[in-house]
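Working notes for the structure below.
A single protein chain has been removed from this complex, and every other one stays in its place.
Here is chain A:
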Amino acid sequence: MAGAGGGGCPAGGNDFQWCFSQVKGAIDEDVAEADIISTVEFNYSGDLLATGDKGGRVVIFQREQENKSRPHSRGEYNVYSTFQSHEPEFDYLKSLEIEEKINKIRWLPQQNAAHFLLSTNDKTIKLWKISERDKRAEGYNLKDEDGRLRDPFRITALRVPILKPMDLMVEASPRRIFANAHTYHINSISVNSDHETYLSADDLRINLWHLEITDRSFNIVDIKPANMEELTEVITAAEFHPHQCNVFVYSSSKGTIRLCDMRSSALCDRHSKFFEEPEDPSSRSFFSEIISSISDVKFSHSGRYMMTRDYLSVKVWDLNMESRPVETHQVHEYLRSKLCSLYENDCIFDKFECCWNGSDSAIMTGSYNNFFRMFDRDTRRDVTLEASRESSKPRASLKPRKVCTGGKRKKDEISVDSLDFNKKILHTAWHPADNVIAVAATNNLYIFQDKIN
């Protein structure tokens, strides 16, 4: 339901008071399509924040160390590395262009000084190594400082090269390229808890990869019917369980989630658990199927729950109960009467993501008009906030927003018809430990922090 927070009360759950921290990206009204952010992801420690855009670029922000003189202000995120991950390609066999848009980024747990992440477009997954270089060797014997070779006859003494500090340079290099395994468009990648394998899912198949091996992958789910005309559903998202390396789930366009156990068989076409909520027959419309299609599925950090996002709501499921979700939160129910218009302008196909906070006590997802919604699972309170340049003063508190669903519009409320459906927040991320959130609004990345501590 539209925001429950009052005017002066703390917004969000757990008495959060969300404040503006930073915004990244151009201010221009004219947004280049290539700059539209298509994925946002914190790494395991939260020190690094990666974004991918439609132009195939990845930008990584790093959190600055906290300033000792201002212990109450959190570290800012500044650009750490930028690189072109994917380029547009052309499949000559099928006469199809392959978009360079980054669909997903997933970090690998850090094992040494370098950072690794997986980034994927529609067809190809790449493993990138991001490493720092802050020293360089000087005093070579066979070449001078410019790199030119020295005349061997001129060398009269030998010296040991020494390392000298240099300006920090962050290099990104592709270490593995996992290609040619997907006929359809890749929608998800998920790193396994064993830190050795990961899965990639397209509309009809899920493949299991080993991070070291690029020339083959195992197909673990295949829902392609023998006769494509009998196709009734596609895979929309997939994720590994955070702790059990044999368990993964995948969601479908029919609003169902299947949990599979890789120990049971090599091909996991038969699920171990099947999660589906019976449809409410009273709300049937032309668009019932579209709005029940799940756009994102995320396990809780605990591994006990999972959350699914469909067009109008977010549902929390207990893995032990398949018959119905344990919680259902309405994101923007006021859109239910507008489905036909949203179908016309294609908004009904928007794929919103959702995320958990570090303690699994709150969940967040995006909406239109640059609104995003937070639900506190403990207090049952929810709030609507806006990512806008107007409320972009440093440490300015975000004011809860409210959408007027009918009748008299109160001051500060927005009517449904005034919502800007071009300003949509599809991608959000929550810091794994702290109350810091990253919200992608078209080409801008907003970072908000909790005022407390």
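Here is the rule we go by: contacts are C-beta pairs under 8 Å (C-beta built on N, C-alpha and C of every residue); 3 or more make two chains touch, one makes a residue touch a chain; residues count from 1.
Everything below uses one rule, namely that contacts and distances are computed from a predicted model.
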Undisplayed chain, where the name is taken from the UniProt record, one of "Immediate early response 5", "Adaptor related protein complex 3 subunit mu 2", "Cullin N-terminal domain-containing protein" or "DNA replication complex GINS protein PSF1": "Immediate early response 5"
Among A:Pro109, A:Pro174 or A:Pro225, single out the residue that touches the unshown chain. A:Pro225
Tell me which of A:Ser95, A:Gln111 or A:Asn320 is the one touching the absent chain. A:Ser95
In the full complex, which of A:Asp53, A:Asp203 or A:Asp376 touches the chain missing from this view? A:Asp203
Given the full complex, what residues of chain A touch the hidden partner chain? 88, 90, 93-99, 101, 122, 183-185, 187, 203-204, 225-234, 236, 253, 286-287, 289-290, 293, 340, 343-344, 346, 349
